[in-house]
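Just below is one structure, and these are the notes that go with it.
Omission of a single protein chain aside, the complex is shown with its protein chains in their original locations.
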Amino acid sequence: MGLLDKEFTDGNIVIAKAEDLMNWARLSSLWQVSFGLACCAIEMMATSASHYDFDRFGVIPRPSPRHADIIIISGTVTLKMATRIKRLYEQMPEPKYIISMGSCSNSGGPYWEHGYHVLKGIDRVIPVDVYVPGCPPRPEALLEGLIKLQEKIRKTSLVKKST
Amino acid sequence: MKNTEEILQALKENFPDFSFELKSDLPVEGFIICNPLVIDKISHFLHDNPELNFDSLINLSGVDEIKANQLSVYYHLESTELKHKLVLKVVTDRNSPEVASVTDIWKGANWHEREAYDMFGIKFLNHPDLRRILMPYDWEAGHPLRKDYENPEFYQGMKVPF
Amino acid sequence: MLTEFGKAFIFILIAMIFVIGLVFLSKLIRPHRPTKEKLLTYECGENPEGSPWIKFNIRFYVVALIFLIFDVEVVLLIPWALGYKAFGITGFLVGLVFLVLLGLGMAYEWRKGDLEWEKPKVQPPMINKQPVAEVEEELLEV
Amino acid sequence: MMYDFFVDLFGNTVIAGIASGILMSLLPLFLFILPYALFAVLAERKVSAHMQDRLGPMRIGWHGWNQTIADIIKLIQKEDIVASDTDKPLFNFAPVLVFAGSYAAFAAIPFSSYYIGSEVDLGIFYIIAVTGLVVAGILMAGWASNNKYSLLGSMRSVAQIVSYEIPTMLVVLSLVMVSETMSLHTLSEMQTGYFWNWYIFGGPGFSLTKFLLIPSMLIGFIIIYISTLAEVNRVPFDIPEAESELVAGYHTEYSGMKFAMFFLAEYANMYAVSAIVAALFFGGYQSPVGYLGNLLGVEWLIPIEQFLWFAAKGLFFVFVQMWLRWTLPRLRVDQLMAVSWKYLIPIAFVNLIVIGFITLI
Partner (left out) sequence: MINTKSSAIRTEEMVLNMGPQHPSTHGVLRLELALEGEIITKVTPHIGYLHRCFEKHCEAMTYPQIVPYTDRMDYLASMGNELGYAVAMEKLLGIEVPQRVEYIRVIMAELQRIASHLVALGTYGADIGAFTPFLYCFRDREKILHLFEITCGARLLYNYIWVGGLSHDLHPDFVRKTRDFIKEFKPTIKELNDILSYNKIFIDRTANVGILPVKTAINFGVSGPNLRASGIKWDIRKDDPYSVYSKFDFDIPVGKGTHGTVGDSWDRYFVRILEMEESLKIIEQALDQLPDGDVQSAIPKRIKPNAGHVYGRVENPRGELGYFIISDGSTTPYRVKVRAPSFVTLQILGELCKGYMIADVITILGSIDIVLGEIDR
């Protein structure tokens, strides 16, 4: 049971500072599973190419899910592929995040009506952190999605919210 | 460089007892309708005959003609040397569709036939491995491209319709 | 007083303690939520078929064998390399004989094909059951 | 010097010896290896980025200077997955062995005339022997993680390291014949003076043998550089962790801190190998153009300068390794074996014999 599993009832200066450091480290080195599905994957490749550099934000593609903390679902998720994505998501070590890129993985996209083999949105299988709209979304849109995720990580805290 | 009528003559001479019918009233190209269970013999002849020399199968597509309660398969053949094209059509009954497989003649037909089986349920006789190709192997809800196909409610716990 | 190799051994100890310490430190911090699915071995998203712990290729054993011969040879050559100058040309000739013998051994292995790593044994693609002859069709000028 | 300080501190020599040994071995780890690793990981990303028209890490600190610090702190927080059907003891011990193997090589590398980990008199062969530990560690990692990719990756990497150790040893042997010493410390001492006394230019002194040696020394340098590239699994020999074929090679199943250890061991190995090549052929910690300390007459400045020269030479060779990684494609396994067994070893043999003759004239 590591520190990150515990829930603290009241926040104090030490926990706040430790949290900031850990959140900063987590958000500034998001390693991405190199995994693309369809047309959005080509835009993701264009984003990590020279023109819009993903590496500026510390995102490097890692081949194996064991080394990665973020998985970008880029493209249409079919039923046959959904079970594999679920396994890949499960096999990633714990502080992991998901960006659902493109309207296909957000909600089935242009295939929502007659796509008998298309899963209508990846959030039916795995919990998504950030949705990036567009078909395919421009590289700037993906970068904006990444920054949104970084803000979300910056705000996570171990102190139990007073509900 | 032969057109469809000359090819029809050649077929009729070679296979007197098979029935061929040329339909060329519909727009664009005419096609020859033949019997589904002998299509592999006809293809062998078309492939090996030096004047015809159809050495490449461009396209094989299944069609569901639900009004006439039949499934048909269109073959688009082409010869890269003599540069002429031919369209064959084969018609089978909708409940037990069986067509002879042409994979031994044109290896390219293998996946086309598996796709026609996957989408329409047309069984190709002596096909090397007739399995579903695009749909998941354990998809029991029938063949999707048939006109009377409905979506299953769930597949492995995931809701299929929107 | 620590011998020289003692110091080198302390280097190894320090490295081990450093690694174990860091992994333990991270054990205190990192979350630990194992699920059955997470603990499956990774195989590109598929369920792993068969086990990798099977008898693998003999080629690795042969490479290790040949390596052993050369390794032992170099160890024997060290004292010769240090002191052959004192004996002049005869000292060198002694080592030369040893080296030539080893060269012969290597030539024998080379000739016998043990140095060949597994070359791809290509079967050309076959159509309608007879193997396609070599690519003899001339350029089909169409 | 440190030893006598401890002797009068503890009184009895054995404890003092151990204490000074520990302190001496802690020095390179924390003072050199960790800062070097932080810098090298960032340098690799920056160098590769600028080579590819990209910018590399920019957002994390000014021009991404603390990118690697963020990586390490993040890796500490990552959950460590030990798959259910792995061989647990082996799986956990593999990174320890790999890092121990690569760090032990630093015991015999002279950082400056003043500091050397341990005065092992057969220095260079101790280093080559100890890198055998790395091979055992990689094999352990590949076999224990019960993953087809890691098994294939580890088998290939063992076959590769083993078959490239022989050309390294043959070239080192030929150098030992010329210099008649095996300890890197005395080897660096012999290459004093200016850069033409380095072994790449035929060694100290002016004599016919020196000019005759130059070509064979050059061949020896090329052979040892290629084979040390293969020992460290860098492109064009990075088949064990060939991203496009074997996913991530032997460390596919590792996550979190254990993976960081493999990463650190790889960079430490890269530096160790470059340091060896620099010490053998490019005069270790000797400066090519004389010392500032001599000019100014400041005595204690020389060792520091020597350390700086030594670090500069090592980093230059590390930069060349990175440079090769982002330009050359990858070899296939059988081509890789053919290069070692059919080209490098015969040439190293002939080189050895030629040097033998030259030194006798």
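Letters A, B, C and D mark the chains as written, and numbering starts fresh at 1 in each.
We take it that contacts are C-beta pairs under 8 Å (C-beta built on N, C-alpha and C of every residue); 3 or more make two chains touch, one makes a residue touch a chain.
None of these values were measured; they are calculated from a predicted model.
Just so you know, the chain we are not showing touches A, B, C, D across the whole complex.
Summary of contacts with the chain left out: across B:2, B:44 or B:76, the touching residue is B:76. From the set B:38, B:91 or B:145, the residue in touch with the chain omitted from the display is B:145, counting the whole complex.
Which of A:30, A:81, A:98 or A:146 touches the hidden chain is settled by the complete complex: it is A:81. Considering the complete assembly, chain D touches the hidden chain via residues 48, 51-54, 148-149, 152, 235-236, 238-239, 242-247, 326-335.
Residues 33-39, 41-43, 45-46, 49-51, 61, 63, 65, 75-76, 78, 80-81, 84, 88, 110-111, 113-118, 135-136, 138 are the ones on chain A that touch the missing chain.
In the full complex, chain B makes contact with the omitted chain through residues 26-29, 55-59, 61-64, 74, 76, 80, 83, 87, 106-108, 110-111, 119, 132-136, 144-145, 147.
Simple rule for what comes next: only the chains that are shown with their structure count from here on.
Simply put, of A-C and C-D, more C-beta pairs touch at C-D.
Each chain gets one centre point, the mean of its Cα atoms, and the points for chain A and chain C are 39 Å apart. Spacing of chain C relative to chain D, judged by their CA centroids, is 18 angstrom. As a whole-number value, the distance joining the C-alpha centres of chain B and chain D reads 64 Å. The residues of chain C that reach two or more other chains are 27, 29-33, 38, 40, 42, listed in rising order.
Residues of chain D found to touch two or more other chains are 77-81, 247, 252-253, 256. Of all residues in chain C, only 1-2, 4-8, 10-12, 14-16, 18-20, 22-23, 25-27, 29-34, 36, 38-44, 48, 51-53, 56-57, 59-60, 63-64, 66-67, 70-71, 74, 77-78, 81-82, 84-85, 88-89, 92, 95-96, 99, 103, 106, 110, 115-120 touch chain D in the complex they form.
By the touch criterion stated above, chain A contacts chain C in their complex at residues 1-5, 22, 64-66, 84-88, 90-91, 94-95. Within the complex formed with chain A, the chain B residues making contact are 134-136, 144, 149, 151, 155-156, 158-162.
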